[in-house]
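Encoded as structure tokens, the structure appears first; notes follow it.
Missing here: one protein chain of the complex. Every other protein chain is in place.
Order of writing sets the chain letters: A and B. Residues in each chain are counted from 1.
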Amino acid sequence: MRPLASIIGYGAYIPRYRIESKEISRVNTGGVERAPVKQKSLPGPDEDSLTIAYEAARYALKRAGVDPSLVEALYIGSESPPYAVKPSATVIAEALGFSRKLYGIDMEFACKAGTTALISVAALVSSGVIRYGMAIGTDTAQGRPGDELEYTAAAGAAAFLLGPNSSDAVATIEHVYSYVTDTPDFWRREGERYPMHTFRFTGEPAYFHHIISAARGLMEETGLKPEDFDHVVFHQPNVKFPQKVGEMLGFKPEQLKYGLLSGEIGNTYAAASLIGLANVLDNAKPGERVLVVSFGSGAGSDAISLTVGEGVERVRDKAPTVAKLIARSKVVDYALYLKYRGMILR
Amino acid sequence: MNSMRRVFIVGIGATRVDEHWDKSLRDLMREASLKAIQDSGLSKRDIEAIYVGNMSSGFLQGQEHLGSLLATWIGVPGIAAAKVEAACASGGVALHQAYLAVKSGVYDCVLVVGVEKMTDAYTGDLTDALVMAEDQEYVAFTGLSFVALNAFVYRYYMKKYGAKQEDIAYFAVHDHKYAANNPLAQHPRPITLEEVMKSPPVADPIRLLECAPTGDGSAALVLCSEEKLGSLSNDVRLEIAGSAVATDVFSLHEREDPTTLHATVKAARKAFSMASIEPKDVDVLEVHDAFTVLGVIHLEDLGFAKKGEGWKLLKEGQLEKDGDLPTNTMGGLKARGHPVGATGIYQVYEVALQLRGEAGKNQVPDPEVGVAQNVGGVGSTVAVHVVKRVR
Partner (left out) sequence: MAYLRSVPRVWREREIKYRLIGGVCKSCGKRFYPYRQTCPACGNDDVEKIKLPETGTIEVFTVVRSPPSEFAEQAPYVVALVRLDDGTLVPAQIADVDLSEVHEGMRVEITLRRYRVQGERGIIEYGIKFRPLI
């Protein structure tokens, strides 16, 4: 496989509000802490997965410095779109002034949809169908009240503007690999408000099996080994799983450092791996190599190998870094959490 | 057009401003109309045209076409009739139309009625109705309410002139003092400045008691020509000596100076010139104080104070019934009430009471010239009328 495309601009967005696990415990378990993460992000009452995708996309455009009317693709991966039928891509494309000659779509594959959008747009660039295209992973995930996923189902988005290969860009996608099986570890039926999940079954047969398969598949095809990567980002439904799969694959904790953010913001679903990648880019040096392995329930994993380009430091400060977004934080209590999530019956 | 033709107010009538749970909009406008006709000494069959001033009957009552409706409801189907709308200036602008109708010579005797029924609606719906005075598509869309727009004016005013909120808010205290002696007032009881300043904020810095209340009411006037007047036995003749309407740049945020309502300046200049008067000649004044800060601004734009100093007239007691410029002597919008489309007519009704010497405890000593200023939106339309007592 030759390099597919380069990242010309990237942006992330995390809503301002946070709820702490200890506050959720206060309501659900009488204070007995179940803390897979310290806190998670939640969207404000006027936000949804479309508006937060817009924010990330706007920042990606700022970093790219590309005229929006030249962007000819917008692929959005999400499992929480505001409409079941009517894509967010149309609104964001119009709001940002993309070309009307546009390859646009919203796609769903649980938490893998963002990286699949990225691979798809990279392929459009690589095959010459387009010159510039954007991929976004975005979610405002809903946790069933009282369920353990309530601690982690969070909100965030990351957007990547891709263009033709260039060593001067932010980074270049060198190789991709995807591994998919029919594994029903987590799902949501049509019309249902909250998803169902299968507790320990989501571990070994789902998360671990697919991430390991995709990562090993990519490393076999490229001949790369864990020590060849400076940074690795795994999908992060909590803090323990990515640490464990990293260890199982032969990575060291320092390699996960920049890509693991779930402790502070929760699981941002289709955005999770991509926000991790954005944080890596906020801190990486030209020439470094990055591996991103996402996981989406259902199930599947995308593995993406990138090399950081000469342009990474130049564009960094043109938009808020992930660290700044994480630091912009207002902690709310459970009552406001319910109000903002529209969960109070009127 | 016969510019020598004079227009007189020969009959006045009004309902109390109140929450009239038992009266519909049509009941109210019929009641005020029949009172005015009776007061004139004419028969309803003398009326040749009706102008109904109203802002929101379509939205709140689902009823348009008020002119024709009223004609049937007072028993004279067949005459000319129309609804006139200019937001909260509907009454004043309807009066201007009625004035033009008689002045032109086409009609000798017309009825003009202002009416609004606000209390059938939920508060949220009323807020929706009132913000229709501003640009719906791009300004109301942002969620700002009509009160919020006026809050912006308040902020600009205090900043630009260094005025204090207490000195402006006192307008509400002034109004309530006089409403106490007005049998038609919605809130006939005095209030203190402390009550005003402690009332809950509606849109900061505007407090609840700085806002005109929501209410129902109707006021009506019968206007006629001099020829028609000859057939009536009137000692006191009230002439509409000046009638003018002006507009401003529609949206507040597109204007150069948000603390001046140019429509007031223009309409006042025109109406005063028609009536051959200057500000110092005015004996009694009604200003459109939907919010206390507006009341203060109107005094300036009408020419009674320098910009930024309108509140001083209040502080110095000049607006009292025995002051230099008796203002809102029956309670104004704040305390007599503000059924929006009717207000412009209530104002002239009250000027007429003063000029006739029928204002009771609120009577200004021997007034000859009265002015009423009626405002739509945040000054997007302003109607100014000058009424003179003529012997």
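Operating definition for what follows: a contact is a pair of C-beta atoms (placed from the backbone, for glycine too) under 8 Å apart; a residue touches a chain by one contact, two chains touch by 3 or more.
Predicted model, so just to flag it, every value in this text is computed and none were measured.
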Which residue, A:70, A:91 or A:196, contacts the hidden chain when the whole complex is considered?
A:91
Going by the contact rule already stated, which one of B:77, B:105 or B:201 would touch the omitted chain in the full complex?
B:201
Among listed residues B:145, B:165, B:264 or B:329, the absent chain is touched only by B:145
Among B:78, B:124 or B:365, which residue is in touch with the absent chain?
B:124
Who touches the missing chain here, A:44, A:205 or A:286?
A:44
Hidden partner interface residues of chain A, rising order:
16, 44-48, 50-51, 54-55, 82-83, 86, 91-92, 94-95, 97, 320, 324-325, 328, 330, 346
Taking the full complex into account, what residues of chain B touch the chain not shown?
59, 122-125, 127-128, 131, 136-145, 147-148, 151-152, 155-156, 159, 200-206, 249-251, 253-254, 256
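Heads up, the rule we're going with is that only the chains that are shown with their structure count from here on.
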Taking each chain's centre as its mean C-alpha position, how far apart are chain A and chain B in Å?
60
